[in-house]
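Starting off with a structure, shown below.
Here the complex is missing a single protein chain, while all its other protein chains stay put.
Chain nomenclature is as follows: A and B, assigned in order of appearance, with residue numbering initiated at 1 for each chain independently.
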Amino acid sequence: MSVEIKNISKSFGSFTALKDVNLRIETGELISLLGPSGSGKTTLLRIIAGMDIPDSNPGSQILFFDEDVVSMPVGKRHVGFVFQHYALFKHMTVFDNIAFGLRVRPRDKRPSKKEIQDRVRELLRLIQLEGFGDRFPTQLSGGQRQRVALARALAIEPRVLLLDEPFGALDAKVRQSLRQWLRRLHDELNTTTVLVTHDQEEALEVSDRVVVMNQAKIEQVGSPEQVFHNPTSEFVIDFLGNVNVFRGRVQDGKATWGAAREERGEESRGADASDSAKIYVRPHELAVDRNKLSDESIAARVQRINLAGAQAKVILSTAQYEEIRVDLPMERFQHLRLVPGDAVFVQPTNTRIFVPDYSI
Amino acid sequence: MDREQENREGLNMDSSKTKLYSQDPWWVRWLLIGVTISFLTFLLLLPLIVIFQEALAKGIAFYIRSLSDRNAWSAVKMTLLTAGVAVPLNLVFGVAAAWATTKYQFRGKSILITIIDLPFAISPIVAGLMLVLVFGSQGWWGEWLSDRGIQVIFGVPGVILATVFVTFPFVARELIPLMQEQGSDEEWAAISLGANGWQTFWKVTLPNIKWALLYGVLLCNARAMGEFGAVSIVSSNIRGRTNTLPLQIDALYSEYQSAAAFALASVLAGLGVLTLIGKTILERRMKST
Partner (left out) sequence: MFSNLKRQNRLPGFGLTIGYTLLYSSLILLIPLTALMLKSAATPWTELAATLTHPRVSSALRLTFGASFLAALINTLFGSIIAWSLVRYRFFGSRFFDAIVDLPFAMPTAVSGIALMAIYGPNGPVGSFLLPWGIQTSISFLGVLIALLFIGLPFVVRTMQPAIEELDAEMEQAAASLGASRWQTFTKVTFPSILPAMITGFTLAFARSLGEYGSVVYMSGNLPNKTEIISLVISNKIEESDIAGASAVAMVLLLATFASLMLVQGIQWIANKKTGRA
């Protein structure tokens, strides 16, 4: 693999940014570090780049192709780093920006003028900014600037490409197209790419693997499908998209949720039952019908309907839960002909149950 | 082209902003503008004009003679020497201090920044006194130095030291807030691309701070050439030896050679006006970037 992180911790004063983090980054993959701000993802990226020093713990290592780089200065690591706010050299043209990494090499390793020119031209073509070489960064749009920043990082043929929220400062539409472009570029160049983002959609769309981080730790590592459909923690399911949370009970390894309890009444309040299990259901994993389908169905009332999208977004209210969000396929919605105020029954088709760990 | 357009748009925005603001009734506006113009005229403009008027009071010939006087010339040379040493010293210091306080986190950083600003809060006379306490004949190092034939107080080194002291913060003062605001991303980008520290400084940092640097140098120089209080304490008042221009002006003035004093004063006033012009230009430059 290209990068291996072993037992890395990092604290700033009393604040712990990373706690005992382990991660293997395979050669050629595009891996995302996904998490809320303060989760440690940017710190991890900066540690890989060498801009932050990890706490010196025994056994902590950062390996680049099996070589320990913990004490190697940034410039020697050959990483391409792309900053959220581009960090383009404002006083240099686009061409000079991209050529910078080649020109600052010691004389004996510096490519000739002609080689530099060819390389920059090639990169300009790659980022689809041919003919922009003489412009200054201020004359470019945000998306163009970020492409130049990427080309500048690629010019030194980095061993690994590190992107720190590269699309965070751009508007939604540009972000969408740039992330697809980034994926194509990654495949074309066959580099190893680490992308830091707090945008779950972005991470799920472009990555080979997603590393979900929270509070200085890695919560889950897996393919986008894995982390989305088989989240291993409450945090992951909560962070990766909308979800309804129900309080429920677990008995004999089987969860019963609100409706069932209501039906069964007093008698089932067993002492062994865990009353505080949380049941997570994604909006598209709820079935809605005008008739009661099973014991698990609960009565609800349609509160609001939003049809601006591929699916009908319906918000239901029940006696127990303030709001339940349901995403219905359009056909199903049209079949049901719901209007606000309608009485319906709702039932999950798929649930994930997390029981609080009492051992704590 | 694009840049020009941007600038023009910026100007338009400015004027529309002014329009939004100027809703005060006409009599308020006129009253405030009237107060502004008369206050600035009487307090600042008249004294500036009078310098040139007084300088030429005895005619052009006398003016030229006053300027070409031997003592005047040695004062000019002394002033140039003083500024020529003090400004570069404080320039290098300002850059180093700004780099140290904006690119790293360390304990006591805010104390260091406060210390750098200290000379602004110290009366020039007190600054001169401090140097006397260290370098004077009864001072800490006075005897040791005079044994080695080095005369600081009442000598050229004293004048230079006093000037360095009072102009100490000027460059650092301009650079620290700017570099703080700019952050270190560009430097990190350069380093990650393989540049070494010096390359990063010369190729990335310096172009980003050059206008503020020049601004600081300009103010530092104006103060260095015009410092009076501190150098008056440490200079010998012997003509032609350690007199800078302000000291020479003072000497002439107290001998009732008013026209000659104002002739020299007009040189410094001219320098002051140039400083103001340069300052205005640089301020506009800094605003546009």
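Convention: contacts are C-beta pairs under 8 Å (C-beta built on N, C-alpha and C of every residue); 3 or more make two chains touch, one makes a residue touch a chain.
If you're wondering where the values come from, they're calculated on a predicted model, not measured in any experiment.
> For the chain that's not shown, point to the residue among B:Tyr63, B:Phe165 or B:Trp211 touching it.
Answering carefully, the residue with contact to the hidden chain is B:Phe165.
> For the chain that's not shown, point to the residue among B:Ile33, B:Ile64, B:Ile150 or B:Leu206 touching it.
The one listed residue touching the chain not shown is B:Ile33.
> Tell me where the left-out chain touches chain B, residue by residue.
17-18, 20-22, 24-25, 29, 32-33, 35-37, 39-40, 42-48, 50-51, 54, 89, 92-93, 96-97, 99-101, 103-106, 112, 115-116, 118-119, 121-134, 136, 138-140, 161, 164-165, 168, 184, 187-188, 191, 196-197, 200-201, 219, 222, 225-229, 232-233, 245-247, 249-250, 253, 258, 261-262, 265, 268-269, 272-273, 275-277, 279-280
> Name, in rising order, the residues on chain A that touch the hidden chain in the full complex.
For chain A, the residues touching the absent chain are 12-13, 15, 17, 38, 42-43, 46, 50-53, 73-74.
Criterion: only the chains that are shown with their structure count from here on.
> Taking each chain's centre as the mean of its CA atoms, how far is chain A from chain B in angstrom?
About 52 Å, centre to centre.
> Give the list of chain B residues in touch with chain A in this complex.
Result: residues 2-3, 6, 185-186, 188-196, 199, 203-204, 207-208, 289 of chain B touch chain A.
> Within the complex, which stretch of chain A touches chain B?
49-51, 73-75, 77-81, 83, 85, 87-91, 100-101, 104-105, 136, 138-139, 149, 152-153, 155-156
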